[in-house]
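Working notes, structure below.
Note that one protein chain of the assembly has been removed; the remaining protein chains are unaltered in position.
Right, chain A next:
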Amino acid sequence: MHWTINGQRYEAEPDIRTTLLDLAREHLGLTGSKKGCDHGQCGSCTMLVNGRRINSCLSLAVMHQDDEITTIEGLGQPDNLHPMQAAFVSHDGYQCGYCTPGQICSAVGMLDEVKKGFPSWVSDDLSSPSLNDQEIGERMSGNLCRCAAYPNIVDAIAEVAGLSEDQRQTSQKVSG
């Protein structure tokens, strides 16, 4: 079997049951993606597949051989950080750091969704959603942080999204 991860081609013959997460961590030495729950409930395994964020723990490796996969290692490296990684560092968007690779991959995928016009549950007008703190919270709800670094995570994402203090605070009625 073969994969394209972070622009690099890999070959391996793991058991057919191997998830994308276990492939990366156990077979390819890409240990940045973390296993929190292994059941889609925490988001720490988030990767970008063809630019879309997904839970790699609920994905079979065999089903993603023809996709472009990006893990935290592919977003940036210590000497060349992705803007989202840099913002997490400068805002202290973590404590233990276990959820962080998933948070960062998810945030990058999330901002791309906003660009494409994807609405969220808290968007008043589904046809033209705009980002604010409440939207960031809702859109990032698939990433849990056991250390509850949430306020700083939201700060980091808001900075990368270029939101002003006013934009961040615009609140909407919550529908339901």
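Quick note on the criterion: contacts are C-beta pairs under 8 Å (C-beta built on N, C-alpha and C of every residue); 3 or more make two chains touch, one makes a residue touch a chain; residues count from 1.
The rule we apply is simple: contacts and distances are computed from a predicted model.
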Per UniProt, the name of the complex member that is left out, chosen from "Oxidoreductase", "Xanthine dehydrogenase YagS FAD-binding subunit", "Branched-chain amino acid transport system permease protein" or "SLBB domain-containing protein": "Xanthine dehydrogenase YagS FAD-binding subunit"
Of A:34, A:82 or A:139, the one touching the omitted chain in the full complex: A:139
Residues from chain A at the interface with the omitted partner, ascending: 15-17, 19, 38-40, 43, 46, 52-55, 58-60, 62-63, 106, 109-110, 113, 116-121, 123, 126-127, 137-143, 174-176
